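Missing here: one protein chain of the complex. Every other protein chain is in place.
Moving on to chain A:
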Amino acid sequence: MASSSSSPAPMIAERRGIPAATFVEDVETYLTQLGLDVNSSLSFLQERLQQYRLVEMKLLAQQRDLQAKIPDIEKCLDIVATLQAKKGTGEALTADFEVSEGIYSRASIKDTDSVCLWLGANVMLEYSCEEANALLQKNLENAKASLEVLVADLQFLRDQVTITQVTIARVYNWDVHQRRIKQSA
C-alpha cells in the first residue's frame, strides 16, 4: 500500500480540493519569478503548511471514524450469520443481552426470518436475514472503499507537506548561503 506510484509521476495540480505543492527546481528562479523576497516566501510556505496540517487533521478524524465503523459492520454480519445458521435447526438461540448499562436479560430467539437494522436518523427497518446480510455486505464494501480513497488522499497530502517542508529548508539555506557570499565578498 505504501509504495504505490513509484514511477516518476507527473505533477498533479490538485487532488480532491487539496492543492498540490509546486516543486521548486531552483530557488533563485523561483523567488524572482514570483517577485518575492526570502521572508515573504517563507511565510507564504509556512502558511501553506499550516493549511495542510489542518486538512490532515480532518482526514485523520475521518479515517478513525471509518476504521471504527468497519469492525462494527463485521460484528453485525457475524450475528446475522449466527441467526441464519440457527434457522431451521429447531433450536432457539439463547442470548443474554444488555437492557440498560450493566443490566442483562435473557432472550430466546427461535426460527427468526428477519432482523431489524438501525439505519440511523431514528429509523429502523425490518429485513429478512438474506436482505440484511446483503445490505450489511454492501455497507462494508463501501466503508472499505472510502477508507482506501481516504488513505490515498492522506498520502497525497503528506507528499505535499514533505515538498513544502523541503522547499522551506531550501529557501532558508539559499538565503544563508547568499549572505555568506555577500559577507566574504
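The rule is short, and it goes like this: a contact is a pair of C-beta atoms (placed from the backbone, for glycine too) under 8 Å apart; a residue touches a chain by one contact, two chains touch by 3 or more; residues count from 1.
Here, contacts and distances are computed from a predicted model.
Matching "Vacuolar ATP synthase subunit D", "AP complex subunit sigma", "Prefoldin subunit 4" or "Dynactin subunit 4" against the UniProt entry of the left-out chain gives the name "Prefoldin subunit 4". Of the listed positions A:Cys76, A:Leu117, A:Ala132 or A:Leu150, the one in contact with the omitted chain in the full complex is A:Cys76. Listed here are the chain A residues that touch the chain not shown: 1-3, 6, 8-9, 23, 25, 75-76, 78-79, 82, 93-98, 104, 107, 155, 158-159, 161-163, 165-166, 169-170, 173, 176-177.
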